[in-house]
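Take a look at chain A:
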Amino acid sequence: MIIDALSFAMLALGGFFVFMGGLGALRLPDLYTRMHAASLTDSLGTLLTLGGIMLQSGWSLATVKLLTILFFLLMTGPTATYALANAALFSRDDGPPATAP
Partner candidate 1 sequence: MKVLGLYNYWVFTVLLMIGLYAIIARGNLVKKLLGLSIFQSAVFLLYISMAKVEGGTAPIIQHAGEPQLFSNPLPHVLILTAIVVGISTIALGLAIVVRIREEFGTIEEDEIQARDRDR
Partner candidate 2 sequence: MYYAAAAAILVTMALALLRALLGPTVYDRVLAVNMFGTKTVLLVSIVAFLSGRPDFLDLALAYALINFVGVLAVLEFFQKTRADGRTR
C-alpha cells in the first residue's frame, strides 16, 4: 500500500519533470539554457519514472534490467550533453555564445 502510493507519486513527479524539461527545451531562449532544461528530463525525470516502475515490479529480473537501463542512461546522458556543449562552444562559425555558460 505504502509502496503503491510511493511509486505512483514517483511516476507522477517523473512525468511532471519530463514535461517541464520538454517545455523548457522548446521555450528557453538559447542553446545552453535549453540544454539545461533537457538534462532535467534525462536525470530527474528518468530516475523518478524508472524508480516508480521498479517499486511496482519488486525484486525480479525486470528490476535488474531497469537498474541497468537507469545506469546506462545516467552515464550516457550527461556525457552526451557535455560533448554537445563542448562542440557548440568550440565551433568556430557560431561565434561566442550569447550568454556565458
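FYI, contacts are C-beta pairs under 8 Å (C-beta built on N, C-alpha and C of every residue); 3 or more make two chains touch, one makes a residue touch a chain; residues count from 1.
For anyone wondering why these and not others, all candidates are chains of the complex that A comes from, given by their letters.
Keep in mind that what you see is a predicted model, and the values were worked out from it rather than measured.
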**Report entry** Candidate from this complex that touches chain A, chosen among 1 or 2
**Finding:** 2
Requested in this report: Would you mind writing out the residues of chain A in touch with candidate 2 in their complex?
Outcome: 7-8, 11-12, 14-16, 18-19, 21-23, 25-26, 31, 34-35, 38, 41-42, 45-46, 49-50, 52-53, 56-57, 60-62, 65-66, 68-69, 72-73, 76-77, 79-81, 83-84, 87-88, 91-94
